[in-house]
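What you see is part of a larger complex, with each chain still in position.
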Amino acid sequence: MNKVFMLMTFIGVPLSVIGSLMHWPSTLLFVIYCLTIIALASYMGRATESLAIVAGPRIGGLLNATFGNAVELIISIFALREGLVGVVLASLTGSVLGNLLLVAGLSFFIGGLKYKRQTFNVFDARHNSGLLMFAVILAFVIPEVFSFEMDSDETLGLSIGVAIILMTLYLAALFFKLVTHRGVYQSAENAESQHEEEPEWSKGKAILILLLATLAVAYVSENLVHTFETVAEQFGWTELFIGVIIVAIVGNAAEHASAVIMAYKNKMDVAVEIAFGSTLQVAMFVAPLLVLVSLMFETKMPLVFTMPELISMATAALLTIIISNDGETNWFEGLTLLAAYVIMGIGFFLL
Amino acid sequence: MNKVFMLMTFIGVPLSVIGSLMHWPSTLLFVIYCLTIIALASYMGRATESLAIVAGPRIGGLLNATFGNAVELIISIFALREGLVGVVLASLTGSVLGNLLLVAGLSFFIGGLKYKRQTFNVFDARHNSGLLMFAVILAFVIPEVFSFEMDSDETLGLSIGVAIILMTLYLAALFFKLVTHRGVYQSAENAESQHEEEPEWSKGKAILILLLATLAVAYVSENLVHTFETVAEQFGWTELFIGVIIVAIVGNAAEHASAVIMAYKNKMDVAVEIAFGSTLQVAMFVAPLLVLVSLMFETKMPLVFTMPELISMATAALLTIIISNDGETNWFEGLTLLAAYVIMGIGFFLL
């Protein structure tokens, strides 16, 4: 399998470069780009896995979330410069939904097909539940509800305030997990299991591969975005559907691959850290940063989603909290999350 | 007590038949029908109890929920054929509220008066919490919110999609509980307690009584529905109040009786399975089936409740999840659910 991905990478990357320079048909390019990203994502997954063995599940998950979201951040800044506020909010929504429902759902489902009952650190689960509730529900809902009775300046002011608080709390959460409460909540089990396995690549090699693959994914992703308009026309998709569903699936391919691989190896702590950590990074770091960055451009972006986007994120967060809060998963819980994703997919497709 | 119910049954059923054929006054018939249903429900309760001892708490609860909801399903299909979409949605709402708040509330309260602290399988509690959140909150809220920005065709399309996913997940949930994870989450305590008691009736006799009583309840219930209009006028009730509150109380009399009896005998696993299992069956099987069945009739039914119906169900589900998620109950938790039911009852009465 790894050889197939190697082949796909070494054929896909040059083809992507040549195809984009030579302006091949959009639908052909769309397929090439998608396959290349999936192949590159497998490298990112394996590199993260090696690093996770060396650095422990939390740092491993953090690294993965960061590399996954760097791509999105860059694409979104380009979109903001063009004034595409709606597209950016839609792709933030898609990223939250994709990570919470699709990545976590697939991990729980695939992992659950192999193991009857999988567990992860219950303290981490509760910590993540609190942050999901804070970021996705409270901090996203308040600007929306207050904005009904505010003018656009006041709404922007509240958005800036919420953005600063979200980023501050995100940094505090890192300080909490990596400094003051490092290891406090770690199960003895995990501490041991780290010595069980040999990493595939050395630390240096893994970091190098991760960096190169991220750069290649960023390049291919950006080209991919430009094929969307034509593809949307040909397949009859709305731009909202592309923003929320397609961008999120392809843009989070790396997280998908790594999380599912980790779940299949019964390393649920890493799988959960990727899925929820990535959601929290999008909600508490990427989204607020984009609000602040947008102040430099002509079109400012308030933190006000459309009602379907907001309610989708809020119900997805509530469902995930209820399902993951006990630190246990099985195939049916994964299927429930996937079913929620399909419902929202149909909704955004028809909207 | 059992003799009283026997007397009520053998007088009530013939009286119901004669009265309906001879067109006695509606208010008199209303009283006869209600008492007959309560008497028949006691037989259903005892038959279920016998079966539960033989077949274990889950299958027993499932049987009970199914027989209880068969009645509702039949009545609703007749109503859909007449185009009474609003009445069907109201009675679905009433069934969810009645099972979550009234049946569970009474069980916890009555059981709690006898026992200081009652427990049930915490894994089942969490499994049910996840499904309640998925079905009642996510799957019912999404079509509502998206429908604001959709035309009626798109809304119906989304409703059909949600209906198919709900029914698929319901079947998967049965597969999960009865096949892949059967007994995995069963407490040793329950396994033992099954041998403690002798069933009142043999398996065959219990099934026969259950079938006969269900048929009789279905017959009487259908007649009962026709008295509502006159009774509503005489008592000054709105049709919404009858749909949500009265139909639900009488229509779920069987579940009420069995669940409370089980709670009083400290068999909380069965009581909870009846209350929550019945809710989930209504939300994940009866409601979506009715959406699909309505496609054969002139008036189609989208899965879009009124705002008071939706918010009542969502807050009821959240309250039940918070209260039941720890697998422990007492009289005060029961009283809290009952208080919530009274608040909603007043609301629908005044609406």
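The chains carry the letters A and B, assigned in the order they are written, with residues numbered from 1 in each.
One rule holds for everything that comes next: a contact is a pair of C-beta atoms (placed from the backbone, for glycine too) under 8 Å apart; a residue touches a chain by one contact, two chains touch by 3 or more.
Remember, it's a predicted structure, so these values are computed and weren't measured experimentally.
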Overall copies of the shared sequence [whole complex; 2 in view]: 3
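The working rule: only the chains that are shown with their structure count from here on.
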In the complex with chain B, residue positions of chain A that touch it: 116-117, 307-308, 311-312, 315-316, 318-319, 322-323, 326, 330-333, 335-336, 339-340, 342-344, 346-347, 350-351
Interfacial residue positions of chain B with respect to chain A in the complex: 126-127, 129-131, 133-134, 137-139, 141-143, 145-146, 148-150, 154, 157-158, 161-162, 165, 168-169, 172-173, 176, 180-181, 184, 321, 325
